[in-house]
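Mind having a look at this structure? Questions to follow.
Only one protein chain is missing from this complex, and each of the others stays in its spot.
Read from first to last, the chains carry the letters A and B; within each, the first residue is number 1.
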Amino acid sequence: MISIDDVKRRAQRDAKSRGIHLTPDEELLQDLIEGLKTNEERYGYPSCPCRMASGDLETDRDIICPCDYRDPDVAEYGCCYCSLYVDDEIHEGKKEARAIPERRPYDKQMAALGFAEKETEEEATGEMKESSRKLLYCRQCGYVVFRDTPPYVCPICQAKREMFEEIVTLSGHYTRKVG
Amino acid sequence: MISIDDVKRRAQRDAKSRGIHLTPDEELLQDLIEGLKTNEERYGYPSCPCRMASGDLETDRDIICPCDYRDPDVAEYGCCYCSLYVDDEIHEGKKEARAIPERRPYDKQMAALGFAEKETEEEATGEMKESSRKLLYCRQCGYVVFRDTPPYVCPICQAKREMFEEIVTLSGHYTRKVG
Partner (left out) sequence: MISIDDVKRRAQRDAKSRGIHLTPDEELLQDLIEGLKTNEERYGYPSCPCRMASGDLETDRDIICPCDYRDPDVAEYGCCYCSLYVDDEIHEGKKEARAIPERRPYDKQMAALGFAEKETEEEATGEMKESSRKLLYCRQCGYVVFRDTPPYVCPICQAKREMFEEIVTLSGHYTRKVG
């Protein structure tokens, strides 16, 4: 069983390691940390306390905290969707956190609510299920991820998602996919 | 030749980049940094100053500082096995660093002491030695590593090791291994 303090410390370490902060609003902070703990106990992973999770990891993957949208939201608005993570200006009280638009794509929101296309029977029973994940790499620093879509920002060198490209194999050799 | 200052600065940068600290005990710090320097000169890599290294990189890999066990130990106990790395509370003197249990598996400890099973002759002479390393990815953020076992915590998104899964190729396509 994970404790409130563990969840909070993990978030603090993560904020520090990214050069950002947790919200200075103590009450909000407590609520969000409790929400994360509840979700982690319910689903096995700390999904975003401000969004509806489905309970299916592949569906919820992008909203597990820190969610896929945190870094671009903090860069653009100074805070994440929940205002759990904030930038220097909001941390120092020079700016206020405000409601920001939901960056999560509409089809993912719908899927979380159960309005997604069902898997075909074949997919559901195949022993080796084909994944839509691909090996992608950042053309700037070479960072490799296995995801369906690139991250918004490269966590290693801060390059934009447009810098990511697929890696494919050609008779055992890796190469980059060209147009 | 690496200098004491270089080793110390590298450890400081690494602590900062993780949101943690070096021990506030100056004397202990000096001893540990000197131990790291000695090991780096002796083995070619800075293995843990508080553990017995074998001199074989594959055997010692998990105890090269920062060791595989640092992040889970700092998360659980507030400090690593050596107390070189500590969390906010210990850094600020609110809590004291104390001896913590050895998280390194027993078979790895024995291997470091030379009590491991020997390689078969075939393995030892094969031109292309099969590695037990696998391509693994974090199901949360997609981070990819080439290791025999997953890291305790994903260095990118802080997910637990249970989130890691193997990537396999299927006629040139990457897929995830299912059940």
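By definition in this document, a residue touches a chain if its C-beta (ideal position, glycine included) is under 8 Å from a C-beta of that chain, and two chains touch if they have at least 3 such contacts.
No experiment lies behind these values; they were computed from the predicted model shown.
Colleague: What residues on chain A make contact with the chain left out of this view?
Modeller: Contacting residues on chain A, toward the hidden partner: 17-20, 75, 87-88, 137, 139-144, 156-159, 163, 167, 169-170, 172-178.
Colleague: Using the touch rule from the top, list residues of chain B that touch the missing partner.
Modeller: Counting over the whole complex, chain B touches the hidden chain at residues 6, 9-10, 12-17, 45, 57-58, 61, 64, 66, 68, 127-131, 133-136, 144-147, 151, 155, 168-170.
Everything that follows uses one rule, which is that only the chains that are shown with their structure count from here on.
Colleague: Compute the rotation angle for the C-alpha superposition of chain A onto chain B, expressed as a multiple of 5 degrees.
Modeller: Copies differ by a rotation of 120 degrees.
Colleague: Find the geometric centre of each of chain A and chain B from their Cα atoms only, then give the gap between the two centres in Å, rounded to an integer.
Modeller: Chain A and chain B have C-alpha centres separated by 25 Å.
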